[in-house]
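Every protein chain except one is present and positioned as in the full complex.
Let's look at chain A:
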Amino acid sequence: METLAMHISNGIINGPVAAAFGVIALAALTVCVRRGRLDLDDRLAPMAGLVAAFIFAVQMLNFPIFTAGVSGHLLGGALAAMLVGPWVGALCIAVVLVVQALVFGDGGVAMLGLSITNMAVIAVAVAYLLIALLLRVLPRTTTGLAVTAFVAASVSVVVAAMGFVVQYWLGGTADLGGNLAGLAGTMAASHLFIGIGEGLITATTVVTVAKVRPDLVYALRKPAASATIATVGGVR
């Protein structure tokens, strides 16, 4: 999201911290590759590609946030978790980030571990936990699904932004002194707005897909698949 928070440019965070998060990201992705292989069937393969392409396109839209020269963009963690599941979802976002870093220079290559940890691992994990929880609690209606998508998207965005603040606290190359709280505040406030936008887009997309092709929504597939489709989906 933020250019700052999410796509971290080379040199913003120091080497050792970047390397440590690189190891964390690599470990997390290894788990995702293992688990994701089990998930990736004929229906999920094109869906994973499309989710990645969609997120790629959406991340290109940057919203300038007027304080502190930061810009933000949508993240897509909740959308990915909803449509292709946590494992493949995290991989989709990681692929988007790697291609952006390699081809567009968007986010430093040496900082990929940090970005992947924030956007692919933390955001997707938070989103999926919320989705699993809310789908259980909320009524299985279209509204319930929309609320789930909205909340998961908004919260995951803010948490991912806080991931950047923690990383900056651990290894920011410029000492902000007492301004770290200010950074955290700016990040939280700006990402709250982005989170709302992201929540709306995620909710509309997921609800449309669930109405027409409920079989494509991963989050609806596992728990009591048949009952879910009947209530949320209706007829194809």
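The criterion applied here is as follows: a residue touches a chain if its C-beta (ideal position, glycine included) is under 8 Å from a C-beta of that chain, and two chains touch if they have at least 3 such contacts; residues count from 1.
In the analysis below, contacts and distances are computed from a predicted model.
Undergrad: Tell me the UniProt protein name of the chain this structure doesn't show, selecting from "Hydrogenase maturation carbamoyl dehydratase HypE", "Cell shape-determining protein MreC", "Cobalt ECF transporter T component CbiQ" or "Peptide/nickel transport system ATP-binding protein".
TA: Missing chain, UniProt protein name: "Cobalt ECF transporter T component CbiQ".
Undergrad: In the complete assembly, which of A:75, A:94 or A:219 touches the absent chain?
TA: In the complete complex, the chain left out is touched by residue A:94.
Undergrad: If I consider the whole complex, including the chain that's not displayed, which of A:47, A:78, A:123 or A:194 touches that chain?
TA: The single option touching the absent chain is A:47.
Undergrad: Since one chain has been left out of the picture, which residues of chain A touch it in the full complex?
TA: Chain A touches the missing chain through residues 2-4, 9-12, 15, 18, 33, 36-37, 40, 42, 45-50, 52-54, 56-57, 62, 68-71, 88, 91-92, 94-96, 98-99, 101-106, 108-111, 173-179, 182, 200-201, 204-205, 207-209, 212-213, 216.
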